[in-house]
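Quick notes on the structure that follows.
Note that one protein chain is taken out, while the other chains of the complex remain in position.
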Amino acid sequence: MFVIGIALFFGTILIALVGPVIFTITMERVGPQYAPPGGRYFLGLNDLGQDYISLLIRGLQSSLYVGFLAGIIATTLGTLIGIYGGFKGGWVDDFLNMVTNLFIVIPSFVILILISSSFKEGRSLTLIGIIIGMTAWTWSARSVRAQSSALKSKDHIALAKMNGANTLKVLLVHILPYLFSYVFMVFILQVASGILSEAAISMIGLGPLDTVSLGTILNQAKNTGALGDGVWWAFIPASVIITVIVFALYLINTSMEGVFNPRLRK
Amino acid sequence: MAIFEVDHLSLHYLTRFGQKIHAVTDVSFTMEKGKILGIAGESGCGKSTLVNGLMGLFIPPLYPTSGDVRVAGESLMNRSPKDIRENVLSRKVSMIPQGAFNALNPTRKVKDIAADVMSAHMKGIDKSHIYDRLRERFDLFGMDTNKVLNSYPIQLTAGERQRSVIGISTLLNPQMVIADEPTSALDVTTQKVVIKLIFDLLEKGIFSTMIFITHELPLLRHVAHDIAIMYAGEFVEVGTTEQIVFDPRHPYTKALMGAMLSAEPGQRQRKPTAIEGAPPNLANAIQGCRFADRCPAARAECKVNKQEIRIVGERQVRCDYAQ
Amino acid sequence: MLKKYPTLRYILQRAGWYFLTFIVAVAINFLLPRLGNNNPVDIIMGKAGSGLSTEDARQKEEKYLQEFGLVKVSNGAIVRDAEGKPIKASKIEQFGNYLKMCSVGDLGTSFQKYPKKVIDVIKEALPWTIALQLPTILFGWIIGNILGALAAYRRGVFDKIFFPGALLLSSFPFFVFGMLLVYYFSVVIPWFPSMGGYANDLVPSFSFAFFQSVGYHYVLPFFSIFLILAGGQAIGMRSMGIYELGTDYIKYAKWLGLKENKVLAYLFRNAMLPQLTGLALSLGNMVGGALITEMIFSYPGLGMAILTAIQNNDYPMIQGCTLLITICVLIANFTVDIMIGFFDPRVKAGLQIGKGK
Partner (left out) sequence: MKMKGLSQIKYLLVSALLLGLISCQAKKETETGEVGFPRSKTLYLAGSQWGDPNTFNPLAESWQAAWPVGDRFNLMYEPLITYNSLDGKFEPLLGTLISKGNDSIVVDINPEAKWSDGNPVTSADVKFVFELGRRFKGAATAYAVEFISGINVANVDVNGAKVERLSFMVNKKGRNNPLVILDLLQAIRIVPAHVFEKLLADNNNDFGAVQKLKIDANPVVSGPYNLENYSNEKIVIKRRDDYWGNKSLYAGKMPVPQFIIHPIFKSNDHFAIALQQGGLDASQTFIPRIWMKKKDKVNTWFESSPYFTSGALPLLLINTTKAPLNDKNFRRAMAAAINYADIKELAVSGYSPDMQPGLIMAVGLEGKYFNAEDAKAVGVSYNPENAKKILADAGYKSVFKSDGSLDYMTDKAGNRVPTLSITSPAGWSDWEAMVRLAVKGMRDAGIDIREGFVDAGLYWPALPSGNFDLIMHKPAASVTPSLPWSRFEAIMSSRNWAPVGGDNKMNENQGRYNQPGTKGYNPAVDSLLKLIPTLSDEGKLVQAYRELNKIFMQDQPALPLCYLPEQFYEYSSKNWENWPNEKAPYAPPLLPWVGASTKILWNLKLAK
C-alpha cells in the first residue's frame, strides 16, 4: 500500500516537475473555446482556448505548492503548541486550548476575504497558502497535545524533569523525538487538507488571482457552464488529479500508521 | 487418570508473505488431575503462543502444524471455532492472563463482564440468577464484593483487579486453568495475596489442575509440582521442581538458574536474558540444536545434529551431551 | 469547595473556558471586518449613487452612515465637524452598539439585502441547512463507523476491498463529487434535479407533494456528502478498531469465549468514544461546511447566504453567520468534553480520583 501511495505521489510530483519539459507549457490561446480533446492537445482547450495540459500542469504545481506551504506552517504551529500545552498541562494548557478553539470557531474563509480585501493586488497563491496554514493547525495541535501529555508521565521524562532539565530541553530532546513519526504523519495529512482547502476556497470564488490552480480550473469550468454543455474535459481531469494526490497522501499516511503502530500491523 | 494430554504439538504463524514461523515445536506432556505444571522461559520463547494452542484457540495467523491436545480424553484439534468457544473455553480450559488492568474492558463494570461470560456459555440463564452466582463466587475472594462488582476496572486497586480476573476466569469451574504470568506487574505483597487466592480456589476444588507460566523461577519453586523449561519454541527440559531447580541438566536450564537462584528480591525484575546472544529466528528451519549459538558447552556437531528429547536422570532433556 | 463534586467542578471549569473563548471570538468577529480600510457604505453607494448628482449622493450616503451606526449621532441628528463633515464613530463605540444589539438578538441589517435584518435571513436559511446536513452527517457517521468496525474485526477479503475503497472515497473533495453527480445524474442522464430545494411549481407547505419534492431534490446533495463522510468515518473507525483489537481486554474476551457480537460490541463501544468527538465537531461545523455543496446545488441554505454575503462583502451578514458558527462549534466542543466525561469511565474515574480532566 505504502508503495502504491509513494508511487502515485511521486508520479504527480514528477508530472509537475517534468511536465514542462515534455509538453510545451503555454498560457497562450491555441484554439477555439472549449475545443474537444484530440491531436496535440489531448485534454482539449478551456474557455479562453488555452491548452488544458499546460493549465493542469501549472495547476498541479500551484496546488502542490499551496499544500506544502500550508502543511509546513500548520504542522509547525500545531506541533509546537500541542507539545507545549500537553507537556505543561494546567492553565497554560487550558489557555492554549482556548486559542486553538478560537481558530476552530472562526472560519478560515472569513479570515481569507477580510485579509485579502486589504491587499490591493488581491489574493496571491502564497497568501492563500499562508492563511490556510494559519487556520488549519488546530487539529494537529489537538492530536499532538494528546500524544505529548501521554508521554509526559513516561519515566525517563519524569527523570529528566527531576534532574532539572529546563522545559525547552525536555521538549526538544526527550519528547519531540518520540513524536517524530507521528508529527510526520500529521504533516502528510496537513498537506492533503491544504490541497483540498485551496480547491474549496477557489471553488467559492476566493481562489488565487495571480495563477491557475486545480481549484480555479474547476471554478472556471463551473462558472462558464461547462457542466451544462457536457464539456467533461473541463472538470474531470482536474477532479481526478486532486483526488489522486489526496488519495496517494492518505495511502502513505495509513501505511505509515501501520508501521509505527505495531498493533495496526498483523 | 490424565486430564490434560499434549502430543508432539507444533504450531506456526503464517506471515503476510506466506512465510511460516514455527513458534512452537514438538511439545509433549501429560498432567494428572490436581497437578500444577510450571512453564518457564525467557519472553518470546513461545509461551504465549503455546497457551493459545493448549486452548485449541487458533485465530489466524496462528495454525496448528501437527500434534494433538486432549482435555479429559477429548481432542481440541480440528474443531470449529464456534464449538471451541462454546464448549471448551472457560468451561474446560480457562485462562488467567497477565496484566489484569488491561485484561478488563475499561468501559464495562466487572459484574457485566462476568455476566457476559456466563450468558455466553449458559443458554437462557436469567440475569438475577447470574448476579446471585457472581456474589456467591466473589464472596470467596475476601473483597468488598458489591463494590468490586459494581465498579469499573479503573476504580479498583491492582490486587482487586487481578482477583476479579481470576474470579471471572474460573467462574465456570474449568477443569484446567492456564495462568500466564498472573503475578507479573504486581508488587510483592499483592503477588503473595494473588498466589494465596489461587491456592484457596484449588483447595475449594473450584478448579484442580493448572499450568503456571512465568519467567520467575523462584516463584515456580513454591508453586509448581513439575517444571518445563522452554527455549525457542521447544521444551528443553521437563522434570519435577526439585530436579529442575536444584539439579538442572540442560545447559540452558543451568544458565537460567545461574541468572536466577542468586536472585535477591531487589534483582527480581532482572530477566534471564543475561545469557549472551539471542534466540534463533524461528522463521528459517534450524536443523541443529537451537541453543547451540549461545551454549557455553556447545560442540561443532551441535549445530548440525538435531537434538531429541531423551531421559537423563529421570527427566526429559533435549541435549545429546547432558548427563 | 467543589472538591466534593468533581464532575460538576469539571463541567463548570470547562464552561468557564468556553465562555471566555466565546467573548474573545465575538470581539474578533467584530474587529476583523473593520481592519479592512474600506467603508461598507461605499459598497451600497456604488450601486445607489450611479447617475446621482454629487450633492444627492452625499446626502444619501449620510443617510446610510447614520443607519449603520458608523457616524456619531446625538438625538437623531448626525454630529458634524467644522466643515459640516459627519464625525465617524470610534471602533469602541461601534463595538458597544454591536454588543447591545447582539444581546437583544439583533445581528444588524444586511448591506446587500438592505433593509432585511441579518437575523431574519438566518431564520429563513438555517432550517434548510440543518435539513440537508443533520441526517447526512448522522447517517454517514453511523454507517461509516459500523462498516469501519466490521472491517477492523473481520479483516480478510472484506477489508482488502473495503479499505482502499473507503480511502479513495474519503479523498474526494466533496464538491468535486457533487459536480460529478450533477454532471452524470442530472445532465447526462436526467434522473434527478440539479438544483434547488424543491420543485419550483410548489409553495412550501405541509402537503405530501411538497415533501416528496423535497425528498427528490435531496438525493444528489445527500449522496454528495454522505458517501465521502461515511468513507472518512470508516477509515477512522477501522484504525481505531484495529488498535482496540490488539488490546488485552479483547484478547481476554476471546479467551473467555464470549459471543462474537459481544466482542464486536466491546470493540465498537470503546473505539466509538474518540469518534464521538468527530461527530460533535462535524455537527458544529454544519453551517460552515454546507457552503460549497449548497452553492453547487443552489440549495437555499445558510451556506448560500454566507456565500452571497462574502461575494458582496456584506459584513453584518458575514458577522452574523460567523457568530452562529462560533456558537455551534463551541457548543459542540463543550458537549464533547462533557459527553466523554460521562460515557468514558476512564475519564470519569479520573475525575473522581481528582486528576482533573
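When the chains are written out, they are named A, B and C in that same order, and each has its own residue count from 1.
Methods note: a residue touches a chain if its C-beta (ideal position, glycine included) is under 8 Å from a C-beta of that chain, and two chains touch if they have at least 3 such contacts.
Values in this document were obtained by computation on a predicted structure and should not be read as measured data.
Undergrad: As a test of the contact rule: which chains in view would the missing one touch?
TA: A, C
Undergrad: Of A:P20, A:G49 or A:G89, which residue touches the hidden chain?
TA: Residue touching the absent chain, from the options given: A:G49.
Undergrad: So one chain is hidden, and I want to know which residue out of C:G16, C:G156 or C:G215 touches that hidden chain in the complete assembly.
TA: Of the listed residues, the one touching the omitted chain is C:G215.
Undergrad: Among C:R9, C:R34 or C:K60, choose the residue that contacts the chain missing from this document, as touch is defined above.
TA: Answer from the full complex: C:K60 touches the omitted chain.
Undergrad: Extract the touching residues of subunit A with respect to the undisplayed chain.
TA: 29, 32-34, 47-49, 113, 116-117, 120-122, 205, 209, 220, 222-229
Undergrad: I need the residue numbers on subunit C that touch the omitted chain, in ascending order.
TA: 38-40, 42-43, 45-54, 56-60, 63, 85, 112-116, 121, 124-125, 139, 142-143, 146-147, 149-150, 186-187, 190-204, 207, 209-210, 212-213, 215-216, 218-219, 222, 261, 264-265, 268-269, 272, 294-296, 298, 300, 304, 307-308, 311-313, 343
In this text, only the chains that are shown with their structure count from here on.
Undergrad: Touch graph across the chains, line, ring, star, complete or other?
TA: line
Undergrad: Looking at B-C and A-C, which one has the bigger number of contacting C-beta pairs?
TA: A-C is joined by more C-beta pairs in contact.
Undergrad: Would you mind pulling out the distance in Å between where the CA atoms of subunit A average out and where those of subunit B do?
TA: Their C-alpha centroids are separated by 50 Å.
Undergrad: At what distance in angstrom does the C-alpha mean of subunit C lie from that of subunit B?
TA: One centre to the other, that is 54 Å.
Undergrad: Quick one: subunit A and subunit C, Cα centre-to-centre, how many Å?
TA: 21
Undergrad: In subunit A, which residues are in touch with two or more of the other chains?
TA: 266
Undergrad: Taking the touch rule as given, give the residues of subunit B at its contact with subunit C in the complex, in rising order.
TA: 55, 57, 59, 84-86, 88-91, 94-95, 97, 99, 102-108, 116-117, 120-121, 152, 154-155, 165, 168-169
Undergrad: Which residues, counting only subunit C, touch subunit B once they are in their complex?
TA: For subunit C paired with subunit B, touching residues are 247-249, 251-259, 262, 266, 269-270, 273, 343-346, 348-350, 352.
Undergrad: List the residues on subunit A that touch subunit C in their complex, please.
TA: Touching subunit C: residues 1, 94, 97-98, 101-102, 104-107, 109-111, 113-114, 117-118, 192, 196, 199-200, 203-206, 218, 222, 227-228, 230, 232, 235-236, 239, 242-243, 246-247, 249-251, 254, 257, 261-264, 266 of subunit A.
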